[in-house]
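Omission of a single protein chain aside, the complex is shown with its protein chains in their original locations.
Then we have subunit A:
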């Protein structure tokens, strides 16, 4: 593995950058919890990762949601970066830690550690760009393999079709996106526009809700180690033949 030292430097810089970011975040979070010490409720942190081809508007979506800002200027994201925003769900304050990734990077460059520990994966595509829709399968597959979630069938994914303000240039119909979602186990689908702040708020709220629901269920499902393991091989075979996923 001694090849390509020069290229690795790039990777290292990415990881150290996100590491720094993370430490800083820990600190922030800590102070926050101190100042709200009077309240006994534990603050939940949900890690949300946005994936998708370059130029579909991942950074814009995140910026619109967190900062309520939009810029027409395109700037490629390098590595990964996050912003946080607190949302209230059923009188519970949840911190959404939204990780924006670089669409130009190859899938593997962020490493498995980045994907593992995500509470929700947001797949984004550009409704005016059919190729970005086609890549969704790759992004999803790559996420699943790298993150290795405990229960991949029910891991919360959300699909966002961005740039619906450009209706005249649409290349992917809402029906097509929806039927894709159906084949992936009824992933929720939202048509949004980061530019016009259309549906962005609602989509992220739903994302938070989904991830939260999943999280509480996960702790119920897997108190210590996965108990869904079937020990009876016959039972296993039956399930194979009658798989309805």
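Assume contacts are C-beta pairs under 8 Å (C-beta built on N, C-alpha and C of every residue); 3 or more make two chains touch, one makes a residue touch a chain; residues count from 1.
Note that in this section contacts and distances are computed from a predicted model.
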item: Protein name (UniProt record) of the chain left out of view, among "Replication factor C subunit 1", "Roadblock/LAMTOR2 domain-containing protein", "MIP18 family-like domain-containing protein" or "CRE-VPS-39 protein"; value: "CRE-VPS-39 protein"
item: Per the touch definition above, residue among A:148, A:186 or A:216 touching the missing chain; value: A:148
item: Contact set of subunit A toward the excluded chain (per top definition); value: 1-4, 7, 26-27, 30-31, 34-35, 37, 106, 108-109, 111-112, 130, 137-138, 140-142, 144-146, 148, 150-153, 176, 225-226, 228-231, 236, 239-241, 243-245
